[in-house]
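Below: one structure in structure tokens.
== chain A ==
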Amino acid sequence: MSPGSSHARHLAEAGRLANEIRLSVEQVSYAYSANPAQAPLFTLEATSFQARPGEIVAILGPNASGKSTLLKLIAGALAPLSGRILLSGFVTHSLTPRTRAQRIAMVQQESTLLFPARAWEFVLQGRHAYGRSLRFESKEDVLIAKNALAQVGAADLSDRWMDQISGGEKQRVILARALAQQPLLLLLDEPTLHLDIAAQIGLLDALRRLAGENRYTVVVVTHELNLAAEYADQVVLMQRGRCLRVGPPANIYQRELLEQVFQTPLTVELGSSGRPRVYVLPDT
Partner candidate 1 sequence: MLLRNILSAAIVASLLCAQVSRAQSAPAISSASPAYREVTDDLGRTVRVPQPVQRIVSLAPSLTETVYALGLQDHLVGDTDYCDYPADAQKKPKVGGAINPSLEQIAALHPDIVLVTSLNRFETLHALETIGISSYATDPHNVDEIITSSKKLADVLGAPEAGASVAQGMQRHLADLQRRIGSAPAKRVLFVVWHQPLISVGKHTFIADALRLAGAVSIVDSDKDWPQVSLEEVARLQPDFLVFADSHSQAAPSTVETLATLPGWSILEAVNKRRYAVISEAVNRPAPRIVAAIEELARQLHPDAFLEKPENSKEKIEKENPPPAAHYSSSPNGVQDRMALPGACACAR
Partner candidate 2 sequence: MRPLTLRRLFLQCSFLVVILFFVVVLALKFGAVPVSLYALGRDLLRVVFGQSSQISSDYGLIVVNIRLPRILLGIIVGASLSVAGTSFQALLRNPLADPYVLGVSSGASLGAILALIVEPHLTLSPLVAALLPPLGAFLGAAVTIAAVFFLGRREGQIDGNTLLLGGVITGSFISAIIMFLMSTLSGSLRGLSFWLMGDLSTPLQKSIYWFLGIGFVLAAGAIYTTASDLNLLLAGEKEAMHLGVDVPRVRLVVYIAASFLTGLAVSVSGAVGYVGLIVPHVMRFIFGSDHRTLLPTAAIGGAIALVLADTLARTVVAPTEVSVGAVTALVGAPLFIYLLRRRLA
């Protein structure tokens, strides 16, 4: 599949399915046990939600609530115990790694490189899924990579060594690599964990902009209540492996519900942007 045709495919798809369901998580459950004979150590109960192109979905919950597991299931890295995950009609787990990488891009928190590499080399890695075994990157690949760096505002970092840039800059380059994959679905696992507040805002602003421009569906796992409230179109609230509620932030951000999930006293108010805002109350 040459890059040209996949790009056309994306445009056509974006045009046709602008308001149709792109991601459909249907009654997906999972269980993990270290030993097949033992009882499972962790279970994810049947969870469902749907997302459209251009939407940002936040999977929200405290630690060990199953957020990362759900993300891995969506990414196709794990096979669900029951239920299925459809991306534009295809079951994600049954795709080959190559095809999957052309449609789903995962943004990690950090990237540990064994040997030094430059930012442009790093971003070019995103084009790997589009090539044959022994090929070298084409002009088109280079263009797409350049474009991706520009889109995240990191064009000037192109020639810098990855181990010599700051955490926030690195995060942008990692995002650029995901964009270079030209995916339909963009997945992020706690992307704001190591970032300062400015970088956090910057990243989420970029995500909102990109989701709108390129019609990505974005799924973000986070436990940052206020960021999720501000940027997400839909929130999936998880606790201890159960999905408690799915809906827009207004439906989810209710004081009793959040207090029960996060086990801490708080208040919910309406922020200046029209989105809910959570204030954690100190112990008195």
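Candidate entries met the following condition: all candidates are chains of the complex that A comes from, given by their letters.
We take it that a residue touches a chain if its C-beta (ideal position, glycine included) is under 8 Å from a C-beta of that chain, and two chains touch if they have at least 3 such contacts; residues count from 1.
Since we're looking at a predicted model, the values are computed, not measured.
Asks: Given that all of 1 or 2 sit in the same complex as chain A, name the one that actually touches it.
Replies: Only one candidate touches chain A in this complex, namely 2.
Asks: Can you list the residues on chain A that touch candidate 2 in the complex?
Replies: Contact set of chain A toward candidate 2: 75, 77, 96-98, 100-102, 104-106, 108, 111-117, 120-122, 124-126, 128-129, 131, 133-137, 141-142, 145-146, 158-159, 177, 181.
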